[in-house]
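Here the structure is laid out as structure tokens; the discussion comes afterwards.
One protein chain omitted, others in place.
Right after this comes chain A.
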């Protein structure tokens, strides 16, 4: 019982913090992945926009789905949704609550990626360099006499330091676009924080009592599932222990009758206490052939999964 109590306390105290920890790790992984990822604008008019915006959108989707995959509560939610009613009624508010909490946690890593990308600015630069009005940044003589497609090709090369020769124009254009990108980034952060604040601040105004109940029972379902898994594991261990013990007894039971004919049994009652426990430890197997038979039978003829009731 002590063991179960200790386990219960551990699970109880750490479930929330465990999920929050995973959430934090994923956010850090998101930022780290961005810095490790080599951003590689193609600098061609047909592909710039796709690449730039794609890199702003696809990785967040990936992180969001990864949050779902890594979160164990998703299976709990799905099982609770699909289980037959049995003797326990189903409460849809609990399912909604669990779904909301999973979604909220999964949204953090994508938000981190989007913010970091916008603050860095490379993605916007790649996507929107063809839309620049080059007159603003330098002498327009650069593009005089160029056809439309050539002008676009030239503008598309701005994000690439090694492909665009006029460094001053490139630096000026980069700064401009990065500035817009950072403004968008800060707006995004502000919006996310404000939304989170609204949700947190306003929700208690509605249905607080029902919310407490929902939170309790969804937590209970999670804990119950964990305890059931732990109990099954403990049971499997005890089952295995008794099964092996009975297996040795079965085999040594056969052997013991054989040895009884060979040697006389005397003085076994006079044996001292420790000798008796030594004898017990041997589980009746005392000869090489017997042990070989034990090991051979363990593979070729495994015992049935049916324990005898002793005493």
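A few notes on this one:
Just so we're on the same page, a contact is a pair of C-beta atoms (placed from the backbone, for glycine too) under 8 Å apart; a residue touches a chain by one contact, two chains touch by 3 or more; residues count from 1.
As a working rule, contacts and distances are computed from a predicted model.
The complex appears with one chain absent; UniProt names that chain "Calcium homeostasis modulator 3" among the candidates "Ubiquinol-cytochrome-c reductase complex assembly factor 2", "Cyclin-like protein", "Calcium homeostasis modulator 3" or "GPI transamidase component GAB1". One chain of the complex is left out; on chain A, the residues touching it are 37-38, 40-44, 47, 51, 54, 58-59, 61-62, 65-66, 68-69, 74-75, 78-79, 81-83, 160, 162-163, 232-233, 236-237, 239-241, 243-244, 248, 259, 262-268, 271, 275, 278-279, 281-283, 285-288, 291, 295, 297-305.
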